[in-house]
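The complex appears here without one of its protein chains, the remainder shown in place.
Up next is chain A:
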Amino acid sequence: MSLQARTAAADVVIVGAGIMGAMCAYELASRGLSILVIDNGTGGATGAGMGHLVVMDDNPAELALSRYSIALWNTLRKRLPEACAYRNCGTLWLAANDEECGLAEAKQARLVEYGAQSEWISASALRQLEPMLRPDLAGALKVFDDGILYAPATARWLLHQQDGRITVQEGDVTRVEGNRLCLSEGGWLTAPAILLANGLGAFRLLPDVPLRPKKGHLLITDRYPACINHQLVELGYAASAHADDGTSVAFNVQPRPTGQLLIGSSRQFDTLDKRVEFDVLGRMLMRAQDYLPGLGELNAIRGWTGFRVATPDGLPLLGQHPDQPGLWLALGHEGLGVTTASGSARLIAAQLLGEAPPFDPAPFRTERFVGVASHTPGAAA
């Protein structure tokens, strides 16, 4: 311990006050621990994303985590204040043709295994439910428990719960070594556990963690009388979301409680350029207009970008660093961090306190990509 070291700053110090850090703070403080959250105020994926709470089923681990997480959000949602803008609008996964109807059927079968309720909506019923959609769609799968919320306000609210056991401090962490960290203003902080929940910011602290940014564009319209009622996503979305390279766009539109439409989505790899790229934005909007022909009549008021932080296998890193006792990671949630914040925080808390995990933690273990062993050929299987 250096001469500058202080006594423990808190039971757990969390780096990052986005939705993941805030939910971990909320979860750990609910068990009586004192939590210090340090954030550098630059903002990350929490402020840039859509805030879609959605069960994703591309693999069993993602389905288990997202389904468990949605169930936790459902127990929390009644307590969220209006500023969090939670709505249980459900998701409509849109099928454009027979092939996508098959995808919907397979999706429904996977979801039911995990207790996620869904219903097939016929083409004619879909036209009644969402008259703004183009009329020739083949139908949609409605997933009932999905919803939306405003993640920055929700993170703020979470950090103010638990009877003052959570303290938030502005600061820039420049180094992490096991259970201690260094702040740019000088001085080390130690704690029994340090948790990194700072998304892309973890790059600087742990350069050997293979996190890859995936840039996304979003655009929001002016307020109008409600014209869509569910989060609308094309069934081809998963193909775009999991493409490994190149630029892709997929239709994904969310009705905001204000009457605005939040329009996505795009994916680009290996750029950290925050600027809106009009060719990508244009492709994204053409895709959106293909599904919502009336979109061109609406006035857009803002466009922006953000970065999803992805691991090589698309699943987050949740657990203790294999070579640095006392250092914990909740990183790499890609585009699903708002959804999975609740389940990820529950798993981190269980592991930290030696409780039984709420679901199989193996697919999320940090040893996959972190630490000496992960760099040995064949070790990261």
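The rule is simple: contacts are C-beta pairs under 8 Å (C-beta built on N, C-alpha and C of every residue); 3 or more make two chains touch, one makes a residue touch a chain; residues count from 1.
Basically, contacts and distances are computed from a predicted model.
S.K.: Any idea which of "Carbohydrate ABC transporter substrate-binding protein, CUT1 family", "YdbS-like PH domain-containing protein", "Oxidase" or "Branched-chain amino acid transport protein" UniProt assigns to the chain that's been left out?
M.R.: Its UniProt record gives the name "Oxidase".
S.K.: I'm checking contacts with the chain that's been left out. Which of A:238, A:276, A:298 or A:350 qualifies?
M.R.: Checking each option in A:238, A:276, A:298 or A:350, the one touching the absent chain turns out to be A:298.
S.K.: Using the definition of touch stated at the top, determine which of A:229, A:258 or A:374 touches the missing chain.
M.R.: Within the whole complex, the residue contacting the unshown chain is A:258.
S.K.: If the hidden chain were put back, which of A:110, A:223 or A:365 would touch it?
M.R.: A:223
S.K.: State which residues belonging to chain A touch the missing partner chain.
M.R.: Output for chain A: 222-224, 258, 297-299, 301-302.
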